[in-house]
Structure formats: structure tokens, C-alpha cells
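Only a single protein chain was left out; the remaining protein chains are all shown in position.
In this document, chain identifiers A and B correspond to the written order of the chains, with residue numbering beginning at 1 in each.
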Amino acid sequence: MRDGDIIVTQDVNFYYGSFRALTGVNISFEKNRVTALIGPSGCGKSTLLRLLNRMNDFIEQTRVEGKVLFEGRNIYDPEVDPVEIRRRIGMVFQKPNPFPKSIFNNIVYGPRLAGGMSRTDLESLAERSLKQAVLWDEVKDILGQSAMMLSGGQQQRLCIARALAMKPDVLLMDEPTSALDPISTAKIEELMEGLKKDYTIIIVTHNMQQAARVSDYTGFFYLGRLIEFNRTGKIFTTPDMKQTEDYITGRFG
Amino acid sequence: MRQGSMKWRYLKQGIFLWVVRIAALIIAAALGGILFFIFVNGIGAVDWTFLTEPPRDSMTAGGIMPAIIGTVYLTLGAVLVAMPLGVTSAVYLSEYARSGPAVRFIRIGINSLAGVPSVVFGLFGLSLFVVYLDFGSSILAGSLTLAILILPTIIGSAEEALKAVPQTFREASLALGVSKWQTVSRIVLPNALPGILTGSILGIGRAAGETAPIMFTAAAFFTTRLPGSVFDEVMALPYHIYVLATAGTRIEETRPLQYGTALVLIALVLGVDLAAIVIRSYIRRKKRW
Partner (left out) sequence: MTRSFREKLIRKAFFGFAAVSIIFLLLIILFLFREALPTFQFVSIGRFIFGMEWYPTYEPPEFGIWPLIVGSLVVTSFSTLIAVPLGVLSAIYISEIAPPAVKEILKPAIELLAGLPSVVLGFFGMVVLAPWLQDTFDLPTGLNIVNASIMLAVMAIPTISSISEDALYSVPREFKEASYALGATRHETIVKVIVPAALSGISTAVILGMARAIGETMVVLMVAGGAAAVPESIFDSVRPMPASIAAEMGEAPFRSNHYHALFATGVVLLVLTLAFNFIADYVSHKFRETGSATL
């Protein structure tokens, strides 16, 4: 384990029933960097992402083998509280999924339930999170209105702000722009660049240009295995593995 | 393909379509006919006095006020008991249960309970609540009996309402490090609430129309007194119809009262059902997710 790594997986296998979805995955995520996970659909990249904050707990008949170390501690240890893990490792989903509540109440939903914050604390937290997600200027006058009225791109930035309000260390993003138009996508990519200072970002994408644009490191998955993990610049120019090259140049997938 | 065979096939189709349409028509006509007949014959008997006064002259005149009040008490009592039980059961089945023998067992229990004949509920209520727990024939015994009767209905509709809450809401909440219980209580239940209430309204309609379960557990033949406590007997609309229509010596004479009572009961039950159906379709249409 390198010094700057925040999450490290060791020999992770993952099963849906008797089907093995991940095999022997060893990957390290460096702090304050963006790491992209790419590969054809069904390769296991989203499965791995959900495993990092134990969202797979809610799927019946699944099983994890190996270790997922978060700051050196295995999050699959029986004593670990998965709720605590999810507070520190936030997640943004493929489709924007705001709650049918006001914009303000969406943002403060998590912190309020975590407890210990006054109304003014929550208000400044909401402002801070919305500014980080570059949404503040668009919504500062309509915080009391329903989040469902926002456009898809705004909703997704709201979901990012909602995740940031928990002050996580890591942000997992599961194809966060796949349901958005190109302009909204560009905004979110820009936003990720700014977030890097404070957060570690792990993004799953099937858009290779996106991976090339936003990430520092890239991992290529195929059939449940991590085929190659390298600096993004390297993987998109001179990959070590033939399979990676084939995928990137569009020969399959 | 031969011309004749094609013609024959379309002729068969034409006959089939008409048979099917006629079947649907018969059912619609049965509902319409029953409603129309009760309405036409009952409307003359229903006026303000009928709704607000107790029966007079050995129930051959006067109104049905005590029966209306009794039915309202029995029904509300049943829903107050059944709703918390039904909703918590549904929360377990929809949010917590993982498929396995325990859930299969619970489902069999609910389905079987739904299939128990109403008169058997009456016997059960008599044996447990009236006799064993010594509540006597009372609002309490009748409400509890009806509560168990409508429990499967309420569980079913509450579960449906919970399942209709998008999975993405749960995921979003859980991914924020919010616990399962908080997710259920802050996100899932509030969003399912309109549907749960609709289901409970349907339960009210069901409970208000039942006769056999309250015959031995709550219903009084005749009383002008309004109930003072949950241990009192009450008159109830369905039982009142039955009594007037079968047990008097002057059955023909009280026909208008029978029609009038039937009309009031139908208006109550179908009004409640219709409200639930309208609310449900409104919720479905308005849903923003």
C-alpha cells in the first residue's frame, strides 16, 4: 500500500448467487485524484464501485471475498458499521435521483439525520455544498422549491451537492453523465476538476473520452478482472496490454 | 389460403368478439341494475328525519340514526386497529424481508386469513372476544373482529404503495450514510403515505358492509340509546337491513325502510370506495417520479 492511497482492494472476489462477477481484483485509489473505471458493459466496473461503500449489502444473495481497505481498515470487518462507511464514502448515481422534497431539504437531508447541527449550520452547509457543485447561482433564490422542477443536469449537480454535504472523503460516481445532455455533461466534468482538491473521486464511465478528459488514473476491466491499471495518459496512448488497446481503439466492446 | 377459410375465420372472430362484449355488458348491467333498483326504491324513504332519528313503533317507522352511528364506530375502530398492524406488516414484507421460508410462511398466513369466511370471523370473535376475554357483545369485540377481517386488505394495499416508491430514493438515502430505519421512516413511508391511506379507505368500505362478523359480536337488534362506551352493543346498518328484511312480522310494511337503509349503506360503502378509486388514479397521474 502506497502512502497516498485511500482505498485499496486486496484479492476481491464478488458473487451474485453462484455467478462470479469479480475475480481477484487488486486496485489502489490515490487520495485527491480522479480514477476512472472503464470497460464493456457487464465487465464488473459498477459492481466494484458499489462494493466500495457497501451498497451491495442491499442486494440479496451476494457475497464478497477479499479485503477492501479504507484508510487501512477493512470495511467488510464484522465490527465495521456500514452506515458510517457510507457517510465517508459518498455516491452519485447514473440517473439523477433527488427526493421529492425542496432543494434545501434535499441538501440537508443527510446531515440533519446525522444530527448535531443547528439551522444556521445547515444553511451555511447548504450554501457551501451548492457552491462546490456550481449550482448555487442557479438555485439560491428558489431553495424552498421542489427539486423535481430542476432540469436533469441541475438535478445531477444537486445530487452531487447532496453527497458533498456529508463532507465525505471519497466520492463514487456511477456513470454520472450518461443520462445528461452534452452541455450538462461538460459542466459536471468541469466541476470534478475543482472537487479534486478536497476529495478523492472514483468514476465509472463507458465514455472513453470522458475518462481521458477527467481522470488521472484509469483501470480497465474485462469479464470481472482488472486487466490494466495505469496513468490515464499512458493507458490511452501506450497501454501495456493488448486487450486494453483493442478496447480503446474500438476493436471490441 | 382459400377464400372460404379466411371468411370462416373472420366469422368466428366476429362471434367471439360479440360473446365477450355481451359478458362484459351483463356484468355492467348487473351492477347498474342493482344500484338503480335500490336507488329508485330507496330514495323516497331517505330524508333528514330518516338519517337523524331513531326507529319508532317497533322499528316500523322513524329513522336509522343509531345504526349509522354504530356502523361508523365499528368501522373506525376496526381501521384504527388494523392500520398500524397492516402497515408495519407491509413495511416488513416490502423493506426488510429477504426471500426465504419465513416470508413464504407469512404470505401463506395472510392469504389464508384473507380466505377465512366472514361467518367464521363471527364465530371467532364470539369465542375469543365476547366469551373468553369477556368483552361481551360490544363495539370493542366487533371492531377487533372486523380489524382482523380487513387486515389482509390493508397489508396488500400498503405493500403495493411501498413497492411503488422508486428504488432510487432508497439508494440515494442509504448512500448518504442514512440508516435503513431512517430511510424507511423519512423517505419510503412519507412517499407511500397517499397509497397507504387509499388502501385503508378501501378497508373502511369493506368493514362497513360486513354483516356476519358483527352478528354475534357487536350488533344489537334494536336500541335507541347511543353507545356510552366501547363495551356497549350498537345497531349497525347491514344488520339492520337483515333484521328488517327477514325477522319482523311486518316485513312487507317496512319495505320502504329496508330500501332506504340499503341505499344509505350503499351510498356509504360505495362512496368510500369511489373516493379511494378516485384518489388512487389521481395519485397515479400526478406522480412526479
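As a convention for this text, a residue touches a chain if its C-beta (ideal position, glycine included) is under 8 Å from a C-beta of that chain, and two chains touch if they have at least 3 such contacts.
Treat the numbers as computed from the prediction; the structure is a model and nothing was measured.
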{"item": "Shown chains touched by the chain that is not drawn here", "value": "A, B"}
{"item": "Listed residues B:43, B:80 or B:120, member touching the removed chain", "value": "B:120"}
{"item": "Missing-chain contacts mapped onto subunit A", "value": "79, 81-84"}
{"item": "Hidden partner chain, residues of subunit B it touches", "value": "9-10, 12-13, 16-17, 19-21, 23-24, 26-28, 30-31, 34, 37-38, 85, 88-89, 91-93, 95-97, 102, 105-106, 108-124, 126-128, 131-132, 148, 151-152, 155, 179-181, 202, 205-206, 208-212, 215-216, 238-239, 241-242, 245-246, 255, 258, 262, 265-266, 269-270, 273-274, 277"}
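Everything below uses one rule, namely that only the chains that are shown with their structure count from here on.
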{"item": "Chain centre separation (subunit A, subunit B; CA means) in Å", "value": "48"}
{"item": "Sites on subunit B touched by subunit A in the complex", "value": "98-99, 166, 168-179, 182, 186-187, 191, 288-289"}
{"item": "Residues of subunit A that touch subunit B when the two form their complex", "value": "53, 55, 58, 60, 83-88, 90-91, 93, 95, 97-100, 109-110, 113-114, 146, 148, 159, 162-163, 166"}
